[in-house]
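The complex appears here minus one protein chain, its other protein chains still in place.
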Amino acid sequence: MNDTPTFQLDGASVPFEPGQTVMQAALSAGHYIPHLCYHPEFKPHGSCKLCTVKVGGRTAASCTMPAETGLEVESDIDEINALRRTLVQMLFAEGNHFCPSCEKSGNCMLQALGYDLEVHTAGFRHLYPDRPLDASHPDILLDFNRCILCELCVRASSEVDGKNVFALAGRGITKHLIVNAKSGLLADTDIELADKAMQVCPVGVILKKRVGFSVPIGERRYDKRPISEQALDDAPRAPAGARHE
Amino acid sequence: MSEKKKLRIATTSLAGCFGCHMSILDIDERILTLLELVEFDRSPLTDIKHCGPCDIGIIEGGICNGENVHVLHEFRKNCKILIALGSCAITGGLPAQRNHLDLGDCLTEVYLTEPGLAHGHIPNDPELPLPLDKVHPLHEVVKIDYFIPGCPPSADAIWKFLTDLIAGKTPELGHGLIKYD
Amino acid sequence: MDSEVNPHAAYLDRILDRYGCAATNLLQILREAQEQNGYIHPDAIDYLIVKLRIPRARIEGVASFYSFLHLKPHGEFRVLFSDNITDRMLGSIELMHKMCRQLWVEPGKMSEDGLVSIGTTSCTGMCDQGPAMLVNGRTITRLTHQRVQEIGQLIRNRTPLADWPADFFRVHDNIRRKGLLLDNKLAPGDALCAALVLGTQNIAETIKTSGLRGRGGAGFPTGLKWEACRNAADTNRHVVCNADEGEPGTFKDRVLLTSHADLVFEGMTLCALAVGAQQGFLYLRGEYRYLLEPLQAVLQRRREAKLLGKNILGHAGFDFDIAIHLGAGAYICGEESALIESLEGERGVPRNRPPFPVTHGYLQQPTALDNVETFCQAALAIHMGAESYRAIGTAKSTGSKLISVSGDCPRPGIYEYPFGVTVREVLQDCGAVNTRAVQISGPSGICVSVHEFNRKLGFEDLPTAGAFMVFDDSRDMFEVARNFVHFFAHESCGFCTPCRVGTSMLKQTMDKIAEGHGTKHDLSEVENLDHVLQTGSHCGLGRTACNPILHTLKHFRPAYETRLKSLDFEPAFDLDGALARARQMTGRDDAGAHIEAEKS
Partner (left out) sequence: MTKTIDNLETAAHPENLRRVAIDPVSRVEGHGKVTLLLDENDHIHQVRLHIVEFRGFEKFIQGRPYWEAPVMVQRLCGICPVSHHLAASKALDMIVGATLTPTAEKVRRLMHYGQMLQSHALHFYHLCSPDLLFGFDSDVAKRNIVGIVAAYPEIAKQGVLLRKYGQEVIRITAGKRVHGTGSIPGGVNKNVSIEERDYLLKDIEQIVAWSRESVGIARKLFEQNLDLYNNFGRFKAHTLNLVREDGAMDLYHGGLRARDMDGNTLFDHYDYSHYWDVIFEDVKPWSYMKFPFLRSLGPEEGWYRVGPLSRVTQCDFIPTPLAEQARKEFMAFNGGSAAGATLGFHWARMIEMLHSAEQIRELLLDPDLQGTDLVTKGKRQERGVGVIEAPRGTLIHHYKVDEHDQIIRCNLIVSTTHNNQAMNEGIRQVARQYLDGRKLTEGLLNHIEVAIRAFDPCLSCATHALGKMPLEVELLDAVGGMLSTLSRSSDGVFSN
């Protein structure tokens, strides 16, 4: 088709298939828009708001915004990046993010976004919440300190694994991740290493045990290229890697 | 350019590990260039015990006891520009991992109720600064002008930042130089 | 777990039967299940998992979202003081602490013996007769030291709520000024008959010409909404009445549901006729639990009068009935898509829009969702005709509006005016003197000060859901704003980052200023947060959470500045206080064990 519809993103013309969101179309075309709760294999969710863009003077989350012909989308502009910077700072201040001793460091999307947006400090007063680990499972560790409540594990577990191992509880600033067991312990759920839910955490909450720091500095995902140069890796695709298919 | 008066820099480590100071030294030969542009006031590298009027203050480590607070205030009073260097100064760092524990409980467990501890006591000599109930990043106690993240920030990051600053530019790091680990 | 041996099976089965064992009724099921033990027992959840075929985590997720539901014991008597600014102005906090002392319990905690817990809750909609409280969900108004004393006694003696003095629970209408709504002489069915004469197809059209706009605050043209719903492809359509009157300072829906319930249901029914819906819901906020039985009775009467059910008024194929769902303490459920989520038994999290409820609402089916007052006005408009209706009010705001007046005035209560009334007129009618400011339409609304009292209520100038809180010159507008900020932080659903974290940061900053640690730097942080909340938030709650501060800052900056330290930075905590624990542990009090108030 030579007459595929397009919209404008920061001056560039972006083709899209009907039904695609601004985010999906942009990534497919290799244009990066910051995101945390968006995942190429899942239904858009729109909670992290990192993907906020400006369209006709109004702001909206690009991951849930349907692409339309002729849209004029502004993403990589000072005003929007300042907003994103503050959002990243908020997430760092909300949880307990100690990158220096975190095994996800270098492969962490939150960290990579901080780098990309030149976030030098959380700025806000840190909340230092008390979030105990769940190490009950023989092969899997949950470190809730790093949870950014993106719900990807929740969606992966229910939509792909068909298990509902994870869910959100509480409200507002007390919102937190829980697991599907009376004991509240992961060991008493039916999660398995091969589950999709094991693969989607953008930060360091859901971890395969005893892997730790096996990838040397320099070879981690965001050591080589900034996250903003990895747009295509997040282009929409069919759910894969689920052991149930 | 070299005619102009040298900038005066003071550095200190509060609740830090000196890794950030090591990273300053990791600029290697460039230290010789740096020394043509700046002179050092109070620093672990000099025997000046108290900070005088300075252009730039560089602080490593977070705030974990009363003495840290005094030193931080001394720096803020004397330094035109105050830089928080490294994770501990910026977030409290690993020492802040004690923040979800009650200090009293810790001290009690360690000194008084540990099994078999017959006549426990908590060190209480007036020469010892008291610990704060929580470890705080610098920006929660005084105004901080710049932050250089990393544990420690790489020598290249520090070099870029300082040379930008000395040249009167707004310091920028960019990919590869800005790290949190 | 084997259902036979589950001690909770008996009462749960009764509840489950009533709700057709449907997971979409989860919230209702949990609410009733809680009435058994005062909390939702873990073993009860075992049983529900099996019967409803949903994961435990979902049940816990839903239960923990609503502040009236508990997964752990929370006391035989659960006392919640309404914490709207108007309650505070009437001394609610002092009363709470008095009761806490009387019953030896810390605010927010359960007493050692499990007898009682005492805390606060967002505005319970009794601002005209506060201070108010909820005891095990039952409303008690007009609290005084003596009344609180008595309640303390009753609790200590474990007297069942049923045996408490009836006067405690009496709620007054306080109708002060009537207009076409409150004065209506319609008999049940009158509006419906008019509608049937008009013809199904013409109802939405008539509403459109009447110029009726939603009374929930947003003011969307009601006719357009009904039309869109009727034109939606799916023929399973629904009518939902939003009676989650959570906006602090608003209580007019309470009065309508108390004294004009028939008109509300009449409006819903003709909406059903207009859009072709078979099922209707009234989503009643949990704080109005005491209205449930009376409303059920009204519904029953209407069924018997053939005003609900099959072939309404003998009109073949006009089938419609209404169920009442109760909320459980979540302001966000006043947002239409969150309300629908809640109706479906989920956490009350606002949906992504588009699509909108008119096409994808309840169960993703077309849904006409309107405010209590809107349905009443619709009934009136249909009955009196579009032309005569639009003659009332102003060009863009037709008809009348109920105003909930509270705060510093001798005659708080409900006032009905044609749209276009000025703030000053309302103040005069309620007898307010030395008024410093009026908060229009609640915390998310607008704060107007003396020089703006000639502004008019209406969508052209001051849009309002009806709240009208009066503050005289003895009031500290900073504390007003701080109360509102706490409200938003407590009610944020937590879905999106800016609102979840931002409202907490705002709260932190306001408290910092209140504690005397505030600086200009903090005010600029507030402005930054405001921008982030407004541009980044998922729904209106976050987008308006900063309004109280911005408006009070605009009009009453001195109230903030008198609290600010002169210097441009100050720690958010007391440095010397941070050493207290260590001093206590070491028994030291020498100079070195203190941090003098050094200034940076």
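Order as written gives the chain letters A, B and C; numbering starts at 1 within each chain.
The working rule: a contact is a pair of C-beta atoms (placed from the backbone, for glycine too) under 8 Å apart; a residue touches a chain by one contact, two chains touch by 3 or more.
Keep in mind that this is a model prediction, so the values were computed, not measured.
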> Quick one: which shown chains sit in contact with the chain that's not drawn?
Replying inline: A, B
> If the missing chain were put back, which residues of subunit A would it touch?
Replying inline: 100-101, 103, 132-133, 135-136, 141, 209-218
>> In the complete complex, the non-displayed chain touches which residues of subunit B?
In response: 13, 15-23, 25-26, 28-29, 31-32, 35, 39-40, 43-49, 64-65, 67, 93-95, 97-98, 101, 106-107, 110-111, 114-125, 127-129, 131, 151-152, 154-155, 181
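By definition in this document, only the chains that are shown with their structure count from here on.
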> What graph shape do the protein chains here make by touch: line, ring, star, complete or other?
Replying inline: complete
> Distance-wise, how many Å sit between the C-alpha centres of subunit B and subunit C, to the nearest whole number?
Replying inline: 48
>> Distance between subunit A and subunit C based on Cα centroids, please, to the nearest Å.
In response: 33
> Which subunit A residues sit where two or more other chains touch them?
Replying inline: 125
>> If I count partner chains per residue in subunit C, which residues reach a count of at least 2?
In response: 572
> Within the complex, which stretch of subunit A touches subunit B?
Replying inline: 92, 96-102, 105-106, 111, 114-116, 118, 120-123, 125-126, 128-130, 226
> Across the complex, what residues on subunit C touch subunit A?
Replying inline: 42, 45-46, 55-58, 60-61, 64-65, 67, 330, 347, 352, 354, 489-498, 500-505, 508, 528, 531-532, 535-538, 572
> For the complex, which residues does subunit A have touching subunit C?
Replying inline: 44, 46-50, 52, 59, 61, 64, 66, 83, 86-87, 90-91, 93-94, 124-125, 127, 148-149, 164-175, 178-182
